[in-house]
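All protein chains but one are shown at their positions in the complex.
Just so it is clear, A, B, C and D label the chains in written order, and each chain counts residues from 1 on its own.
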Amino acid sequence: MLLFMLKRLGQTLLTLLVLTFIIFTLARMTGDPTPLVMPSEATDEDRQFFREQYGLDRNLAAQYVIFLNNAAHGDFGVSFRFRTPAFDIVREAVGPTLSLAGSAMLLAILIGVPLGCAAAVRRGGRLDQFTSLFASLGQATPTFWVGLMLIVLLAIDFPIFPSSGYGTLAHYALPTLTLGFYASSSIARLTRANMVETLKSDFVYMERVLGLSGWSIVLKHALRNASLPIVTYLGLQFGLLLGGAVVTERVFAWPGIGQTIVDAILYRDYPVAQAAILTTAILFLTVNLAVDLIVMALDPRMRDA
Amino acid sequence: MTEGATITATGLRKEFTLSQRSLFRKPPRVVAVDDVSFTVAPGTTLGLVGESGSGKTTVARMLLKLETPTSGSLTLNGHDVLGSQTPEQARTFRRTVQAVFQDPYSALSPRLRADRIVGEPLEAQGVEHAAIDARVAELFDQVGLGREVRHRYPHEFSGGQRQRIAIARALSTNPKMLVLDEPVSALDVSVRAQILALLRSMQERLGLTYVFIGHDLAIVRYLSSMVGVMYFGRMVEIGAASDVLRQPLHPYSRRLVAVASGATRLGDHRITGDLPSPLKPPSGCTFRTRCVYADERCRAEIPRLRVVGSGQQVACHHVEAIRDGVKPETGPLGGDA
Amino acid sequence: MSNLTLSGRERWHRMSRRVRFPWPQGFRPGFGGSLALLFCAVMILAAVAGPALAPFDANESDFAAIMLPPAWLTDGLWEHPLGTDQLGRDVLSRLIVGTQIAMIVAIATSVVAGVIGVTLGLIAGYLGGWADAVISRIVDAFLALPFILMALAFISALGTGVGNILLVLIMTNWAPYARLVRSEVVSIKRRDFVVLAQMAGVSRTRIILRHILPNAANSILVLAVLDVGRAVILESSLSFLGLGIQPPDVSWGLMLADGRAYISIAWWLTVLPGIAIVATVLSFNAVGEKLRVWFDPRGNL
Amino acid sequence: MNPIVEVPIVEVQDFGVAFGLKDRPLHAVRGVNLTVRPGEIIGIAGESGSGKSTLCTGLIRALAPTARVSGRVCFDGRSLYDLPMREVAAMHGRDIAMVLQNPMTSLDPLFTIGNQVREVLKRRGVPGAQVREQAIAALKRVHITAPEMRVGQFPHQLSGGMRQRVLIAMATSASPRLLVADEPTSALDATIQDEILLLFRELRDRTNAAVLIVTHELEVIRRVCDRVLVMYAGRIVEQGPVSTVFAAPQHPYTRALLASTPRIEGTEVVLTPIPGQVPDLRTLGPGCAFADRCPHVVDPCRQFKPEFRDLGPDHRILCRLEGGVQ
Partner (left out) sequence: AQGRKPPLTMAIGIEPLTLDAGRVSGGADYMFFGNVFEGIYSHDIDGKLVPGLAEKATVSADGLTYDVTLRANAKFHNGDPVTAEDIRFSWERGVDPKIRNPRANVILNNITDVEIVDPLHVKIKLKKPDASFLDNSDQYWYIVPKTYIAQVGDEEFARKPVGTGPFKFVEFKVRSHLKLEGFEQHWGRVPAVSEVTMKIVPEEQTRLAQLQTGEVDIAAGITPVIAPTLKRLASVKIASVPTFENIAIGINAAYSSNPDLKKPEVRQALNLAVDREALLKTVMLGYATLSGPPCAQGVEGCTKGNVPGPYAYDPKKAREMLKAANFDFSKPLRYVALAPGRAPQSKEIGEAVAGMLSKVGIKSEMSVLDYGAWLAMYGAKVKDPNVDLFFSTLTDYNPDPSGRITRLFRTGGVFSWFNDPAIDEKLDRINNFVSVDERRAFLNGLWTDLHTQAPQIILWSTTTIYGMSKKIDWEPSHNVSWPLLWNVKKTV
């Protein structure tokens, strides 16, 4: 168990190292930030000074080593655009993103899991058909379209929620719905598939024949067994919500990390891009580490393996 | 008639390292097979019986070189097969030794047609297509399936038929030896009989050497010329089939045979006592925790195989006394050394 | 059990007397499936013949006919059955021509990303050891990178253009395949038939291609089909951020993203490409499901 | 025990189960008539796919939802298939218990043994304070060593035999009046197999329950059962007291089955396989399903339905041959 943890941690660190390389390369690939950062009035000297100031004139290998070394000490450099520490900008954005991803996840679970369960229990029924339609639609509809439609519907035509922005609880409604719609569709589909499998398994049949109550069988035994792959998937899904929420964040003017990254990439703000992507990646890896632990807690077989 | 193969195992031992649970302790190891030796003569069958988990499959896998023994040696027709081998030697080994496993469902790739499955070992040897086709058709006839069915997929066959296909594949390269790990346990009684009859006739016709693993003593006896009884990783008794199965001497074999023969009434031969844990094997004789004859010597000293009476070898300190009925039943001996 | 139960294939044989359409052997799509298949066929036709089928040049703007509604609405003209866009271009023609990109994006992405991912997954899963460790870490790293962000970085580095977009979608989509295939391979390679093939001296490549790959095909196909939809959506999200397919190429995602500015005055500019995307994804899913069942020799039980 | 005075606990009339498409049905079981009396241990033998499991689950109304049932099953005088499902479910685990074919997968891998046994006990209204104790007692009854420790273990930590015994403990802890055990011993080695059979006998002796044991190993039936049913292609081809049937099997199939188990004649082991294959249940002709493999086959066997023949008290076969095989 402890060894497993250590091994996972070691793997995670290795993954992080690979990540830093990819991130560094991606950032440099986008090109020179100087024209974006310096006003057109700036002289060549000013430009050169900027490059020197941020070490952009060194060779890439040296830049990478410096980046790694600084990152290891928690220093991601200073944003080219805002001239403030890159990590401060990222830190500001993490909260909103985490809370949005969290609430969307919660919504998705609250919708997806019961729907998937119900569909699996009544396989082939109306609800099952609805679920498969819901799942397909959820995966075939672009997020920004859902977001804009929700704004039109629930903020303008029926002004129930604020259209966008970040602040009060009400502001969570529409972005959560938008993200949750996408996430819940895949969760519903997965839950259904796993529940169908589990409900076919011998032990469920055994419990039926032993006369245990239907609820206890479905919710306690079948769902718990089916939840193992679902939990693993939720971990991956959470990653998507963390960084994939860019579109939603933009539509709802949510000051999250997705937008931070998009802006940073578009403005070649390497320090912020690197810090932000690395932060999401670390969050993602942490969540997945936690997921492994949850799976281990849920599945005694894992503990002995 | 091809000449069968001689296989000799000496002092085979296999340890498995389990995954570590604590950082501060060495990873636990289980000894799955310990000090197992035997020789199988060409054209004969060695039957292996014993409790579930006693290491039969592990022995089989070592014979097949699917598992490398921790120690011990293995020779095929007098040539060592464990050390480094030239590719030619490796190929010869593959061609000489083939296997049939217990589960007819997982033994055949579900997405390949039966004829491709059977022909695959030949294909791997670079035999040309026409020759493969002819040989495959012949094999289907030989195992009693009929050559018409050879283009079907595995799922279109019943369990017994699949096992025939598995046997046909094992025979395709004209091996001299087959390792059969419970080849009929998953089959129906009636189909079992068909397969066993097939195996026997194959042996007679082709002079094959078999190592046969089974639970059903009657079946083991049907095929085997020699029988080894395993308990907890060790060979506790080995000898001619007629001797071992008719007049077992080791206390474990005695019980096994008694129960399986059906000659006794239900419940007469219950084995009591603690099941030994592979993580913490008992000292001395591994059977002492369940043996009614166990005494302090059994706790202290590991019994070695030795020849007793008519020629079977038994690993028990008290064989003679037990055989002669002079050893009192003192009950199993629990606890550690 | 499976030898006793009715496989999908056998069942079809029984049913085939009543089915008139000459589907390939064993393939019985059913009503919904046929519909989906028909739709896919139309899509592929449109993708291949694209510009030839379109009544107008998809990029020709007619400044005299801007934002005409679909023909069945007042002010609509039958000349432009689905209306025109903000530059007076024929929406129907653009939808038809856009199919090409949608199909290229969808199919090329899932095929190429699939091939890369599957190959790496096979290598990692089958060889294990170092190869596995290295590939798995890279896969993890790619999975941990939010894909739309990776896409953005690539595109701002390489520029837009169909080729680059494809490259980006491939770069961002291969990792899930690798992970899936790896885990499948790890379990398949322990199965008896693989062990027996190894024992028969069958070469590694052959074992992988003949025994392992076909048995992992099922899950790969499922993922690939899902990917088709994902690719189209991702492309439109890129367009939304301004970095998707660019004119003169036409794509549904681009139409949808551009059209959003006109949501309240010309709904058809977004709704129609939206419908096209949803219908395509749905029918690809349906057809993929049927194919999966068909490819599985054991039928759908 | 005098079977005549006992009131039957299960009565089955012309029972049939079909699967698959309506127009191409697969009759897994057909034309079964059967009476089970309390205190009886009945063995059901037959090759794989002969419908043993289907019959058993049909008897207690625990079939897959796709199954189509015909005929009548009475449990304790009540027609099982006419009762609302709720009442049947209430009987399950109380009056009727079943042990499934596969011990490896029949326990929920995520819960401890104790948890699962307790759940069953609770449902039977055992008061909370006694649940743990009774769970341990139940495990003790099935001869599981160190039951106090086992209740805290997970299924994967037990051997196959132990798992099977846990299942039996769960099934028997309510003192059911009918216990159905579907191949309870096929995963076990000879020594443990004996243990389990013994348990069934104890249960019967203790509570006078009826026990149905499904197996395709005739040896098992010979050792514990009072009565045997031999099934072939969905039909009961021979039924009768174990002693009678084993001493003189009358149906050609029973005979062949008995002959196919290896036996020792002198120094040689002899076994006689049944030639041919089990027929495909979907393409059965009108005649006897065993006709193609039967050494005594006569022309009418293939064309006409076989008939039941009573050969003595409780002994009947389904065969054209006058008085069975001579």
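By definition in this document, contacts are C-beta pairs under 8 Å (C-beta built on N, C-alpha and C of every residue); 3 or more make two chains touch, one makes a residue touch a chain.
Small disclaimer: the values here were computed from a predicted structure and weren't measured.
Considering the complete complex, the chain that is not shown touches A, C.
Within the full complex, the residue among C:Leu73, C:Ala133 or C:Ile265 touching the omitted chain is C:Ile265. Within the complete assembly, A:Phe82 is the residue of A:Phe21, A:Tyr64, A:Phe82 or A:Tyr233 that touches the hidden chain.
Interface residues of subunit C facing the missing partner chain: 59-61, 63, 66, 86-88, 155-157, 159-161, 242-243, 246-248, 258, 260-265. Seen across the whole complex, the unshown chain contacts subunit A at 30-33, 35-43, 46, 49, 81-83, 89, 92-93, 148, 151-152, 155-156, 159, 162-166, 250-253, 255, 259-260, 263, 266-268.
Simple rule for what comes next: only the chains that are shown with their structure count from here on.
Ranked by the number of C-beta pairs in contact, the top chain pair here is A-C. Averaged C-alpha coordinates put the centre of subunit A at 53 Å from the centre of subunit D.
Here the CA centre of subunit B is 31 Å from the CA centre of subunit D.
Shown for subunit D are the residues in touch with two or more other chains, of which there are none.
For subunit A, no residue reaches two or more other chains under the stated contact definition. Every residue of subunit A that touches subunit D in the complex is listed here, in rising order: 201-203, 205-214, 216, 221, 224-225, 298-301, 304. By the touch criterion given at the top, residues 47-48, 145, 159-161, 188-191, 193-195, 197-198, 201, 216-219, 222-224, 256-257, 260-264, 267, 269, 271-275, 277-278 of subunit D touch subunit B in their complex. Partner subunit C is touched in their complex by these residues of subunit A: 11-12, 14-16, 18-19, 22-23, 26-27, 29-31, 136-137, 139-145, 148, 152, 236, 239-240, 242-244, 246-247, 250, 258, 261-262, 265-266, 268, 273, 277, 280-281, 284-285.
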